[in-house]
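Omission of a single protein chain aside, the complex is shown with its protein chains in their original locations.
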Amino acid sequence: MTAPINRPQEGTLLELRNLRTHFSTARGVVRAVDGVSFTLDRGKSLGIVGESGSGKTILARSIMGLLPKRGTIRHGEVLYAGQDLASLGLKGMRKFWGQEMSMIFQDPMTSLNPLMRIGHQISEPLRVHLDMDKVNARATALKLLQDVGIPEPEKRLDQYPHELSGGMRQRAMIAIALACGPTLLFADEPTTALDVTVQAQILDLIQDQRRDRNMSVILVTHDLGVVAGHTDEIAVMYAGTLAEKASTTELFANRKHPYTEALLRSIPRLDQPSHTRLLAIGGRPPDLITPPTGCRFAPRCPYAEDKCRAEIPELEAASADHSFACWHPVGSPRWQSKQDELVSTGVLSASGGIA
Amino acid sequence: MRYFAQRFLQLVVVFLIVTFVTMVAIQAASKDPARDLAGPLNSTEARVEEIRKHYHLDRAYPIRYAYWLKNLVTVDLGNSPTLGASVRTLVGQRAPITLLLGLYSIVLALAISLPVAVYAAYRRDGPFDRFISGATFAAVSLPNIILAVLLGYFFATRWRIFPYAASKIWPWDNPGEHFKNVALPTVTLAVGLVAIFVRLLRSDLVNTLQSDFIVMARAKGLSPARILWRHALRSSLFSLMTSVALQFGGILGGAVVAEQIFALPGMGLLLFQAVQQKDLLVVQACAALFALAVVIINFAVDMLYAVVDPRIRHARALG
Partner (left out) sequence: MSDTVIEIPSRPNIITSLVRRIPPLRKWKFGLVLSVSYIVVLTFLAVFANVLPFVRRYNVLPKGAEARRLASYRGKPSSEYWFGNDKLGRDTFARSVYAAQKTLTIGLASIVAALVIGGLLGMLAGYYRGWYDRVLSVIFDVLLAFPAIVLALIVVGRFFQGGRLNLGVFEMDKRFFGVIVVLTLLSIAPLARIVRAQTLSLSQREYVLAARGLGASSWRILVREILPNLLPAMFSVAFTGLAVLLVAEGGLAFLGFSVQLPFPTWGFMINEARSDLTKGGGWAVFFPCVLLFLTVLAFNVIGDRVARRFDIREATL
């Protein structure tokens, strides 16, 4: 395709420095994203995991600059290939959107224009960004539909979104996102609106395309299971901040943040006996208008003490590919003593599952 | 296809009911329809009886109506005693003026309201939007009689920019004079329409602009103009189209006022005069034509929905 020729294959693609996105609303300022920093290398994929309301979608959209101007306050830097995106302005961003970075949305039913043929929707960015003529754009659109594995692509070009199945719609949306050969692809809960059977296919498709095109992918989801097999790194987000970030294998093997631990405990596992009770996380995510002082997870954390409620732990690197923000991480003395307490009172079994 | 047929049938029924009720009510309201139709001048008893026979006024209403329908098909609807011409000639002369008037006002209103509404929705709650919101609110509240009197006074009497007693000039004879003649009545009708259209379209657009596929369109890197005109506008046209159909009856009603004030010899004026002079057949013919126009517009808009929205097209093709 028409990817820039001199695109470097390695190195840092994206760097966030203390990104904060606040919304001013009638009730007060919502701190949806509150000081997030990380880097993402070219060709790598990062999963952002969090409950609904943790700010993960807002994070993705503020990196891309897709938030409404009104009422949005954005601080911090987003460096894309060394360039600060905030300095680009809306016009400059428009050149990036679709071409350099693009996004796959959660619900293909509402995110595809219901009144426009699929072919037209795919060829639109081609014609706008790459100045293709009609015939060329149509041919490229057809090729894209084949790439994303839609059956009878020729016929689909002239169909409307409501005529496709849910899985096909999501494939069509991926085709639109891939049209101009982006360097960075955001996927915002790409499988939530789909049947379970289709979910894995869509995730595999995204990963295949990532490898083929050497894209970086940021996969936003509430489902740890989705990111487990499909991303290089995972960032766990809680109440607008990063709780923990590590490579996928490291995170699952060696989780440090109590929130990550709690998340993992809430997923059923094959190595546990059936009918093992899952441990739900008590309480509710904090109000983002007046977040708790200190660690934001403290009110729901079984290991929290006064320090956690008073001082904010910074995201600190424990090793090259693992950083977390916690005063008493998994494995610390306080964690150990509390853990023993829970086991002795019979809440937890010795194996870590619930008794 | 079944849907179209059903809808068409429904509108035919509507047309028949309107014309039947009109006929019965008009003739029942008159003490003696035959005497009214004989006219004030030559109303000898023999003449009245002759007319009673000729128009079957001695028969029951359904039979009278059947004869009227037959006459409608052959476009021979009798004569007007007061205006001394056949109803067919009268309506044929007057109808095009009113039709053009309605058409001009709708086209003018759409031409103004589309860009205004799009820009107001794009810059929602900005100064332009607020100004337009206030202005359309005032315009919606401005009765057309007031508007017409004001326009007539300033533009015709005082400044003499446009003629007052408009005469009938066809656009193909002298376009300049034609548009000069219909300018004031057109504006009279269009102002209220613009206000209604802008308010409807703006509020629909504001809703559409919040939907997911607009965020998607932005993420594709499309320009605001493209997003507004290609993506948002089309999804926001439904209320506007419904409104055009709904307002059409009102436009024709407004045409009566406008034509009366600016002395434009259209159907509205004809109907007004016929009503005053109890020219029953002319009233019936005018009412039928009004109803026909409303019915056709409604059918057309109904079909337009399907053109605009493929989902309706498919749902109907199946139904």
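Going in written order, the chains are labelled A and B, and every chain counts its residues from 1.
The rule is short, and it goes like this: contacts are C-beta pairs under 8 Å (C-beta built on N, C-alpha and C of every residue); 3 or more make two chains touch, one makes a residue touch a chain.
All values reported here derive from a predicted model rather than from experimental measurement.
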{"item": "Option touching the unshown chain, where B:Tyr122, B:Phe262 or B:Phe290 are the choices", "value": "B:Phe290"}
{"item": "Residue in contact with the excluded chain [from B:Asn71, B:Gln93, B:Asn207 or B:Ser223]", "value": "B:Asn207"}
{"item": "On chain B, residues whose C-beta touches the chain left out of the figure", "value": "10-11, 13-15, 17-18, 21-22, 25-26, 29, 125, 130, 137-138, 140-146, 149-150, 153, 157, 199-200, 203, 207-208, 210-212, 215, 235, 238-239, 242-243, 245-246, 249, 252-254, 256-257, 260, 268, 271-272, 275-276, 283, 286-287, 290-291, 294-295, 298, 301-302, 305, 309, 311-312, 315-316"}
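To be clear about the criterion, only the chains that are shown with their structure count from here on.
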{"item": "Separation of chain A from chain B, taking each centre as the mean of its C-alpha atoms, in whole Å", "value": "55"}
{"item": "Partner chain A, residues of chain B touching it in the complex", "value": "125, 211-213, 215-223, 226, 231, 234-235, 308-311, 314"}
{"item": "Complex contact set, residues of chain A against chain B", "value": "64, 66, 70, 94-99, 102-103, 105, 107, 110-116, 124-125, 128-129, 160, 162-163, 173, 176-177"}
